[in-house]
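Every protein chain of the complex appears in place save one, which is left out.
Moving on, here comes chain A:
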């Protein structure tokens, strides 16, 4: 079943909506668990930005790699990292996707080629370009999607990586999540050039801007970008214009932005606007929405139970995984 002006079938639309809801409910539960002191350390929530990860990651193919930031729970979920193992990681349990060694900021999963969880701003960009170089040198036609905030674009690592990726034509899809604030510093207070595509284009990399609050817009932009990367083998840059509804982390008193600004962006919230659109098209009912939401809530509850039931790494195993055991054995 499709609708005029909406070239997707219902099942796909519901999949996009469900993925956004999975992120939203997961993040809300994480905030609650942070209050209950089940989750500690830094916790950066993706609430409000869901359409970016969902649209962008639906443009990837099996085998493509993802490199993300410390605000990456959503990317991990959509890329296929099991919710149970993500929640267990945030609890610090051995069953976590990083064995309790990484926490919220360092989710990793070899099975789905999810390379973090990088908490040095822009630190993941060279890693992504390196993965792409390895693919290129090994003749593997794969895409590496690299997510970073607009704050990363002031870092040397951004400029150095863009230059190398363009110079060497590396298959990287650069996904800038411009949520307007690098922690509490507004874009206009930190960048001489606030048009981020202009900055990226200076490296002779093709660019696109996308409405990051609209999952269909993010999907279209990412599909164009990924197709470019796949056909030319070279990089592509997308600026997703989005907004973080909640504080930077759980320690942020949000002194740097007006409540009215936050409220006006919330009106453009990616989940309720997309849901309303589907309803207006006659593809979807409130009843169905509630059913999906229930299912998602159950998945989140099951993940919490899984994490609660998880085990603690024995302190005697503290030093494992610093170096590879059996060093003489060559890894492949």
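Note that a contact is a pair of C-beta atoms (placed from the backbone, for glycine too) under 8 Å apart; a residue touches a chain by one contact, two chains touch by 3 or more; residues count from 1.
The rule is simple: contacts and distances are computed from a predicted model.
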Just by its UniProt name, which of "Na(+)/H(+) antiporter subunit C", "Malonate decarboxylase acyl carrier protein", "3-methyl-2-oxobutanoate dehydrogenase subunit beta" or "Cytochrome C and Quinol oxidase polypeptide I" is the chain not shown in this complex?
"3-methyl-2-oxobutanoate dehydrogenase subunit beta"
Out of A:55, A:116 or A:212, point to the residue that touches the absent chain in the complete complex.
A:116
Considering the whole complex, which of A:48, A:102, A:270 or A:310 touches the chain not shown?
A:102
Hidden-chain contact residue, picked from the options A:82, A:130 or A:233:
A:130
Touch assignment to the omitted chain, from A:160, A:252 or A:293, lands on A:160
Residues from chain A at the interface with the omitted partner, ascending
96-102, 106, 108-110, 115-118, 120, 123, 125-135, 137-138, 156-157, 159-161, 163-164, 167, 320-324, 327-332
